[in-house]
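This report refers to the structure that appears directly beneath it.
With one protein chain withheld, the remaining protein chains of the complex are depicted in position.
Naming follows writing order (A and B), and every chain is counted from residue 1.
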Amino acid sequence: MATQFAFQPQCIVLPANKRVTLRFATPDVIHGILVAGTNVNTMIVPGYVSQVHTVFTKNGDLLMPCHEYCGLGHSQMWATVRVVPEDQFKPGPDGRATCDAR
Amino acid sequence: MEPARFDELDKPWRKWASIIIGGGLAFSVLMGFLVIPVVQGYGAGIDPWTAICRAVGIAEGAPSMRQPTSDAQAKPTTNVAWSTDLLRALANTSGPGADIAQSCAACHGERGIASDPQNPSLAGQSAVAIYKQLNDYKSGSRVHEIMTGIAQALENDQMIAAAAHFATRTRWAVDPTTAQVRDPDVVRLVERGDPARGLPACNSCHGFSAGGPIETPTLSHQNKEYLARQLRAF
Partner (left out) sequence: MTHVRGLTLAHMWVAFGAFAVACVLGVWQMWARSPLPAPFLTANAYFTSVTAHGVSMAYVLTTFLVMGFGYYVAETALARPLPLRRFAWFAFGLGIFGAAMTTLTILGGTATVLFTFYPPLTAHPAFYIGLVLVVVASWIWCGIMLTAMIGWKRANPGKPVPLAMFATVANAVMWLWTTVGVAAELLFQVIPAAFGWNLGIDVGLSRTLFSWTLHAIVYFWLVPAYIAFYTMAPQAAGGRLYSDTMGRLTFILFLIYSLPVGMHHLFMDPQQSNAFKFLQMSFTALVAAPTLLTVFTITASMEIAGRLRGGRGLFGWIWALPWERPMVLATGLAFFMLWFGGGGGLINMSYGMNAMIHNTSWVTAHFHLIFGGTVVIMYFAIAYAIWPTLTGRAPVSLRAQRVQIWLWFVGMMVMTLPWHYLGLQGQWRRVATFNYADPLIASWGPWVIVSFVGGIVLLASAILFIWNLLEFHRARAVAADLLRPLYATAVHPPERVPAALNGFALWNVLVLVLMIAAYGYPIAQFFFIDAPEAIVHRVDGRG
């Protein structure tokens, strides 16, 4: 979820070498994201849900900034995507796997 | 030259321009609406009709991938959902609610400037910001020993009316005991933020013409005990 001026959650854990589908939405203004070093790049437009399919091939922490002007706080809006090997990907009972990289 | 001979030169242009451009259009439509989605869908086990509907945009998802389902539950931290109707209601100051707003003045001050620094000043807050906090108190998203009880006793319409009234009445009041900030570190955080800690400038939401979230409260001319307490609570 992209909001002015932070992503919820600010850090997310994903498995490597598996097909993942990312969905994004925003309750306020236009945002956008890219995940550095990958082909994940999408606009996030209020009123619509964005969906991206991808496979992460390398492990590590990837920077996911907001890349579309969303207001004065845009410069400090970013999140982290933590890609872990498949066997280390253990989501909780509610299906979520968060980290505290920031 | 006579017009008839003019036309001899012109007709081929009309004909060939239309054929070439029309042909290009037809080719692009054929590829983009038919061939590519069907071929992609075939690779993913999606039937041609669904693939075409997805490519055109009348069905969700991509023509080349199965659409994953999810039973994830949203866990919103607030129950407020802004809509244009709600915003119009909050801008309406001619409805009932003057009497409820009057009782707010007991703690928050006649003109929104609280005399007891335990209580926040509400002067200068927008109706949208006031309503958001009242609703959060009522739903339990925000907890306070006194405000929770007060908010839970109010109906939604009453909260809207009270917020609209109180905001209008106290809009231009300024607490004379608050001072200008001079500390350069604070000014830096307010105007620039801190890139190393990922902090946006405070002004980017709380500033006068920031364009941030509409329910953002204004922080200027708030009494400092309350501000400090809230920052710690966050």
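Everything below uses one rule, namely that a contact is a pair of C-beta atoms (placed from the backbone, for glycine too) under 8 Å apart; a residue touches a chain by one contact, two chains touch by 3 or more.
For clarity, every value in this text was computed on a predicted model and none was experimentally measured.
Note on the chain not shown: across the whole complex it touches A, B. Remark: the residues of chain A touching the chain excluded from display are 28-30, 32, 34, 36-37, 39-51, 63, 65-76.
On the side of chain B, the interface with the absent chain consists of residues 1, 6, 9-10, 12-14, 17-18, 21-22, 24-25, 27-29, 31-33, 36-37, 54-57, 62-63, 82-84, 87-88, 91, 126, 191-193, 195-196, 198, 200-201, 203-204, 207-214, using the contact rule stated above.
The working rule: only the chains that are shown with their structure count from here on.
The geometric centre of chain A is 19 Å away from that of chain B, both derived from CA atoms.
Partner chain A is touched in their complex by these residues of chain B: 61-62, 65, 68, 72-73, 82, 193-195, 198-201, 203-205, 207, 210-213. Interface of chain A with chain B (complex): residues 3-5, 19, 21, 27-29, 51, 53, 71-78, 94-95, 102.
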